[in-house]
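Sharing a structure below in structure tokens format, with a few things to ask.
One protein chain omitted, others in place.
Right, subunit A next:
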Amino acid sequence: MDFQVVILAGGFSSNLVPLVSKEVPKALLPVANRPVLSYVLDLLESNNLKDLIVVVEGEDAALKVGGWISSACVDRLHVEVAAVAENVGTAGALRAIAHHLTANDILIVSGDIVSDIPPGAVAATHRRHDAAVTVMLCAQPVSGPSESGGSGGKDKTKKPACEDIVGLDSWKQFLLYIAKGTEIKKDTRVNKSILCAAGKMELRSDLMDSHIYAFKRSVLQEVLDQKPAFRSLKQDVLPYLVRTQLRSDVSSDQNNVEENGNGKNNMQNNEVVLSQVLSNASLPSFHQVYESGLDSRKTHKCCVYIADESKYFVRLNSIQAFMDVNRDVIGDANHLSGYSFSAHHNIVHPSAELGSKTTVGPHCMLGEGSQVGDKCSVKRSVIGRHCRIGSNVKIVNSVVMDHATIGDGCSIQGSVICSNAQLQERVTLRDCQVEAGYIVCAGGEHKGETFARK
């Protein structure tokens, strides 16, 4: 397909402390006992996108991620891992790896996505419109990613409303406006010249940017070169391209670049456009109309692909999102997990040991070699590999990572226990996070706390 895929896998995201650590970069956080990055790789592989560059912030993290990739999928995919400096932003990261980019079009995917939206469709839309950039939009979750809610309770004070405001043309093909809802203080200002050219613009606040973009390489590199101050793709590069789509600075020599790369020339290009117009018997897009009206103008197209509402999409960028994803992947969106579920809608690894009178409810997962004592109850939770769980333990809506130890009589609700952590007897946790390797003393009752060594 001649698409190069860049996966921006980030580094140690500060939003996710204490879940991430030097040992576990964000990309390797387990979702149903698999690193989150594996979901992205699977998604791309299923769309036959196999030429991947994984960009990781920080050398250490890159080594960790690289190690995992080489063990997991080196035989199936052609993956390069590139390390970039920390805190350079997404645009900075792309600048750093610019020399790796050779294909005509670049698909950029955030490494923390758990979704079943086909990125191939974005690529196809991008190609069909010959766009400078194509953005995938998906429906904004109304109240948390799924209705099975109930977890976290008051944690959901974060308002999902108005995360992104996007403006679309009347056929929902082109992106005319984009702004981050949180950054708009009072007024949304819509550029009149674009509005006039398009006639109508639908402003939607119920769609959000899914951080899957297809860029024309020449355009992307030109913008990155020309605007050294741009740090973020979403906040700088994309709004810039959208804003300037009718008086493009970038596409002026883009045709030349294409000429070299593709052997296409302008004449043919025009013919292609013309034949498209004729064959579809549709009106030319407003870009073309605008261009022909003012012949000195260059335009570029910013397209959108709007994912079907039924598709699942979450970015793992907060602790709440981490909880939601884990719950959904073994619950409502279980087709993503790649596991086969038992008749009780749960997955209990054959090597796991359950004590007597212990129940594991639906939407649960019990990893390889884990042991659960007597009279325990596990509901809607993920338990990692080789965990040791005592007797009379209650685990609800929680994630317990590999090698954790939980003493007798503990009660855990809505919490995350990282790997190698230890809970002594009769600990009660509610909406807590326990850092990897941390030991929580016996008998404590905690609510909404974070346990970390510093």
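Observations, loosely collected:
The criterion applied here is as follows: contacts are C-beta pairs under 8 Å (C-beta built on N, C-alpha and C of every residue); 3 or more make two chains touch, one makes a residue touch a chain; residues count from 1.
The rule is short, and it goes like this: contacts and distances are computed from a predicted model.
As stated in its UniProt record, the chain not included in the shown complex is "Translation initiation factor eIF2B subunit epsilon", which appears among "Proteasome subunit beta", "Translation initiation factor eIF2B subunit epsilon", "pyruvate dehydrogenase (acetyl-transferring)" or "Cell cycle control protein". Interface note: of A:34, A:50, A:127 or A:243, the residue touching the hidden chain in the full complex is A:243. Checked against the hidden chain, the listed residues A:127, A:180 or A:386 yield one contact partner: A:180. Of the candidate positions A:197, A:325, A:354 or A:412, contact with the hidden chain is made by A:197. Where subunit A meets the omitted chain, the residues involved are 161-162, 165, 167, 178-181, 183-193, 195-206, 227, 229-232, 234-236, 239-240, 243, 246-247, 290, 293-294.
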